[in-house]
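The other protein chains are all here in position, but one chain of the complex has been omitted.
Chain lettering (A, B and C) follows the sequence in which the chains are written, and residue indices restart at 1 in each chain.
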Amino acid sequence: MMRLLVQCPDRPGIVSQVASFFNQRDLNITDMDQHSSEVENGIFFMRLEFQADLGDLETIKTDFEKQVAKDFDMTWRINSSEQKKRMIPLVSKHEHALMEVLWRWSSGSLDVEIPMVISNHIDLKKKVEGFGIPFYHVEVDKKDKSKAEKEILKLTEGKADFLVLARYMQILSEEFLDNCPVRIINIHHSFLPAFIGANPYKQAYQKGVKLIGATAHYVTKDLDMGPIIEQDVARVTHRHSSEDLKEMGKDVEKLAFARAIRYHIEDRIIVHGNKTIVFS
Amino acid sequence: MMRLLVQCPDRPGIVSQVASFFNQRDLNITDMDQHSSEVENGIFFMRLEFQADLGDLETIKTDFEKQVAKDFDMTWRINSSEQKKRMIPLVSKHEHALMEVLWRWSSGSLDVEIPMVISNHIDLKKKVEGFGIPFYHVEVDKKDKSKAEKEILKLTEGKADFLVLARYMQILSEEFLDNCPVRIINIHHSFLPAFIGANPYKQAYQKGVKLIGATAHYVTKDLDMGPIIEQDVARVTHRHSSEDLKEMGKDVEKLAFARAIRYHIEDRIIVHGNKTIVFS
Amino acid sequence: MMRLLVQCPDRPGIVSQVASFFNQRDLNITDMDQHSSEVENGIFFMRLEFQADLGDLETIKTDFEKQVAKDFDMTWRINSSEQKKRMIPLVSKHEHALMEVLWRWSSGSLDVEIPMVISNHIDLKKKVEGFGIPFYHVEVDKKDKSKAEKEILKLTEGKADFLVLARYMQILSEEFLDNCPVRIINIHHSFLPAFIGANPYKQAYQKGVKLIGATAHYVTKDLDMGPIIEQDVARVTHRHSSEDLKEMGKDVEKLAFARAIRYHIEDRIIVHGNKTIVFS
Partner (left out) sequence: MMRLLVQCPDRPGIVSQVASFFNQRDLNITDMDQHSSEVENGIFFMRLEFQADLGDLETIKTDFEKQVAKDFDMTWRINSSEQKKRMIPLVSKHEHALMEVLWRWSSGSLDVEIPMVISNHIDLKKKVEGFGIPFYHVEVDKKDKSKAEKEILKLTEGKADFLVLARYMQILSEEFLDNCPVRIINIHHSFLPAFIGANPYKQAYQKGVKLIGATAHYVTKDLDMGPIIEQDVARVTHRHSSEDLKEMGKDVEKLAFARAIRYHIEDRIIVHGNKTIVFS
């Protein structure tokens, strides 16, 4: 199955042109979802699933650019579900987000390849390798993070379609983000934009909130402020200690993280400015 | 704004034909949502919003039938948001579901006309009339319900596009349903198919459930078994008495009922067999 | 039914002493809930329901202070459910939060007296009076708010056990808060501490959040930062406009507001520092 994602200035006739393109090639459209940001003069977003042979993909791409995309000034991509994306997780010591992902992957729920896991700590080595996945320990020198970042860039070069920060407790530098060619998904352990930065559960506890949350988002240079993909919450009471919030928060983080990754894998997300369109 | 709802056997080219139809008439499609029940040989469902003058509606309908719908064997309808639907609520003594609806209507949140309210009790007369809505009291003779039902059919004839049962505690006869030309939405105070029939909160209490629910559905001849439109739940504990469940259930009922009505008003629902497609 | 609320430094023997006190007077304890902030040296919180004649209330109070409270350095109060609290809502033009409250009150779901409604706009006069509740219009001079605030203090003096801000779009001055002898509950239309201040739905829309929220809290001098009583959220998507968020948010606000008021009425809340203990 193929997935087309399109974003372009809205104007009449887009749907008709796109649908004709596939109809003329006898490519069956099995799902189509569309959104316009405004009734007039907005941005047009579309996700379309169609059936085609993998061998025809390149021709379809070339034709689509020439015959449709160019006219409408489209930003677009077509991916095949037969070509699994490669995901590399970065992790520190907290294991729950990583294990959730590895677990879903090992049980066939997450249609992705995981060429390696990278960590700044050695702690999870055995658990990761138990899944048959190579584990790389890249220590971070607090005085000079750049060395570690360069090593990560080198390790992942050409091997990842996206990175995920499964509670990687290091802030990535602007330089790293400039040089990293792929998207990065982070799981933040709070309901953003509340409790940006360190120790959000402690912040939440001190504030006395009645719901705790987690936010999965793409990483940008603004700390914890990149486009939000998915959020979820759980109800808490005064009975819960700061430690309880942490423990209960894990379940929320795991679900939000896993859903965000699945949306990314299935080409359901278009980033527009600082927001996401998620065709879920 | 116009809304087209389509249901037909799935086959290649439908989207393309529909989109062309609107494009050729310079009618701008502002939203489009589509679903196929199977990858191959399924049923195709579509909801499409487009901009057009109300004056052109009849021509568009005639042309659409001739040029598109006939070929694909479509069941379809086009409604204009400018033509408000007329909704008649039936109620007994429990006021919360009715009041929720009248309230949303009076504050402009529910884009509908309410020509009258019908009740088998006199209790809510004053409250209904306080909204400037005529109130009809149609008493039900327990030995012969048919008289009341005939009166309701007569009162609503030609005046309603749909009826809603806002906790109307009478089971409508097959004869009534055969003769009622419009859809009827019921709010059932349980998470169907659990707790069909009378006193669901008491049943739920005795069963010791940890969640209570409400279900809004279209009425069919099978008691409480018609196509489900919307459901919601609330968490309860052993501390809650049967009375508490009733009270807490009201909030769940109100929300599920109001959402189901809004989906119906905005032409977001297609009924297929005993299930609904809700383009929410 | 009587309700005792206690807060004091934790130490062994409190429960035993309190329970003995009621047992010796043959006052049946029907519900008891307790919380200690820490295993050792924390703060002890308790809510206790017991059966007693209203006529004995004063004697019980005097005895409790002498025989129990004093020894343990307790902050405490006993209220009878037979003495309804008096609540005065302040509102601007947005009606949903106010109407929700009046509605629940009129249907008997909210065990409270409402001696009046105060608004800085005339818009809701008719609707409020339709409930048989006096409506006072207190215009706010933007250059000098103190005049209006003084009028509100005078109007409510001796007539309110607590105030509620049902979307009252004026920030109350420190002077007002210093002179207002009763608690004030506010409903803020966001998931605090995210989106403090004006136009939270617009802020939420621009940030692209996937959940919107509402927070009911006690008012303090820190804008939108008082002790949180209740919070709730609703899921939103990219399809929802800023207007949609506003509309959907109303349902969340109404429920969080109504629940917070009920907790307050039923003496379920103890404020400790900037947090609440809610014995729900």
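Please note the rule applied: contacts are C-beta pairs under 8 Å (C-beta built on N, C-alpha and C of every residue); 3 or more make two chains touch, one makes a residue touch a chain.
Here the structure is a predicted model, which is why all the values come from computation and not from measurement.
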item	value
Among the chains presented, those that the missing one touches	A, B, C
Of B:126, B:143 or B:207, the residue in touch with the unshown chain	B:207
Among A:99, A:116 or A:169, the residue in touch with the chain that has been omitted	A:99
Interface with the unshown chain - residue positions in chain B	35, 45, 191-195, 206-211, 213, 227-233, 237-239, 274-278, 280
Absent chain, residues of chain A that touch it	95-96, 99, 103, 107, 109, 130, 247, 250-251, 255
Interface residues of chain C (partner: the chain not displayed)	12-13, 15-20, 22-23, 26-36, 39-40, 51
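Going forward, only the chains that are shown with their structure count from here on.
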item	value
Relative orientation of copies chain A and chain B, as a Cα rotation angle in degrees, nearest 5	180
Centre distance in Å when chain A and chain B are each reduced to the mean of their C-alpha atoms	37
Sites on chain B at which at least two other chains make contact	none
